[in-house]
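In what follows, a structure is listed as structure tokens, so that the remarks can point back to it.
Here the complex is missing a single protein chain, while all its other protein chains stay put.
Let's turn to chain A:
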Amino acid sequence: MLILSSLLLFILLAAARDEFQEELVIRPLHSGDIYASFQFRTLWDTDFLQEGQKVSHYRLFPKSLGQVLSKFSVRELHISFTQGFWRTMQWGQPFIPSPPGAELWVWFHDTVSDVDGNWKELTNVLSGIFCASLNFIDLTNTVQPSASFKPLGLGNATDHRFLRYATLPREIVCTENLTPWKKLLPCGSKAGLAVLMKSEKLFHSSFHSQAVHIRPICQDEQCSSKAWELRQTLNVVFDLHTSGQGKKEWSLFKMFSRTLTEACPLASSSKVYVDITDNPELFELSPATPLLGQAVVLGDRRTYSVYDLIMPTSSMVLSPCALGDMLRPLLHAERYVAGFGLQTGEIHTVIYNNHPYRAFPVLLMDSVPWYLQLYIHTLTVTSKSRDNKPSYIHYQPAKDRHRPHLLEMLIQLPPHSMTEVTVQFERALLKWTEYTPDPNHGFYVGSSVVSALVPSMVAMRTNFTQDQPLFSSFVPVKEESSYFVRVYTEPLLVNLPTPDFSMPYNVICLTCTVVAVGYGSFYNLLTRTFQVDEPSPPLSKRLANLIRRMRGVPLLT
């Protein structure tokens, strides 16, 4: 009895140590689209990696992920699946950026001896968990960025030997990836905000991105103990133009074909924020909410109407909104392939600093597959038509069929400028088994990553408090005057020289003919010994000789 009660107590104590929050932010964008961002956070103050302690009791934290973390000694894990491209120039900055396709980056614990082995196994396991082709991540598309991907959680690990980064730009994200992702939520899609996630609607959008971020964080301001944070995010941009028949009006039901009724019973907080910063007088929210919140996010002070689902009022949000002038995103990047023909080409990366008077440095990271052979001596960085010398360059050349190129540069962007990074490449001729089943489609090159501390218009909050909205607290802010932004460029589709695969039959026929006729006859000519042959005796003589042989008389010559 005593044992049982103490066990119960233990369970209760353990239960008290994890918590779940959910949040939905809706922001009408200037282009007339609606951006909806879900964030689900599970906090658990346990330590998976502690020696000798095996965590086996799970409550809110998904067991499948917990086991993965402890088995592979993962310190930090970030995985995202994105369908579509975030249009920075139209939509502004997203709360959590992600490149098209799948992206996975993992910091391993520094006790791991065989990082590559762990990485390989981890990708295969994750591939199973998320029903995605992460198993296609191998050494040929994995890099170890030296500066661009610092741990976001606790711990100042800087040895990038324990970091692995890979993208699959071709990954197609669909409902089969969404379902396992929803299953990781404590309430599944049965209750709470996740009710809205009807895949039919989520994939009828301009942009869809789902992600899982796991990291250790401080439990409180003093950082006396460590907690694990699992953040599941889902970002969707709905196109009102196609679905709304031209009306600038939206509601939860129109977007998701569901309405919100209640919070997830396991959640400690469940809130819906509607961004009303731009032209608040033009907004008409129904039901109106008395709660107004302010948050500083991505260097901008925004005002939100807050709906708390724990103390619900109603569930419909409806608002006609008008277009306003958009603040140009301060940092913006794009990339394209220049040139024509199938031999060489040039990758252009263009980075815009739209800040009127502040220069700031950015870290550019490019991971290029080996079959584009970069000519690194042709690397040029120009801003305002002047040579801009990067203050830091980390270049790791590719090895054919083994590892990709990795190029990292720290570039100072002058204020209000366009910086162009160009590098020429040659297209490799692959072995015929190395082509994909659709070689004429082209080969993908993953997005390049621009990471920067962008000067902020308003003071950022640096103190760590629990009560600020989730969407504004993902990336730790270290100083007041700037905030961290990561911008992904579009992936590239590059055509490589491709043989005509319908030709093998013809090739076989042709080679056989060449071998038979050409080689055979030459061989014949070269090896034959020529000799002058006697003209054969006439028929009459031969007949005579035959008769003579029968008679035994000496033959005629």
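Keep in mind that, in the parts below, a contact is a pair of C-beta atoms (placed from the backbone, for glycine too) under 8 Å apart; a residue touches a chain by one contact, two chains touch by 3 or more; residues count from 1.
In this section, contacts and distances are computed from a predicted model.
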{"item": "Listed names \"Translation initiation factor eIF2B subunit alpha\", \"Calcineurin B homologous protein 3\", \"CASP-like protein\" or \"GPI-anchor transamidase component GPAA1\", matching UniProt entry of the absent chain", "value": "\"GPI-anchor transamidase component GPAA1\""}
{"item": "Among A:N124, A:N440 or A:T513, the residue in touch with the chain that has been omitted", "value": "A:N440"}
{"item": "Which residue of A:G84, A:G155, A:G188 or A:P415 touches the chain not shown here", "value": "A:G84"}
{"item": "Hidden partner chain, touching residue among A:P62, A:P100, A:P151 or A:P329", "value": "A:P100"}
{"item": "In chain A, positions touching the absent partner", "value": "83-85, 87, 90, 100-101, 169, 203-208, 239, 241-242, 334, 336-342, 346, 348, 438-442, 444, 490-495, 498, 500, 502, 520-522, 524-525, 528, 530"}
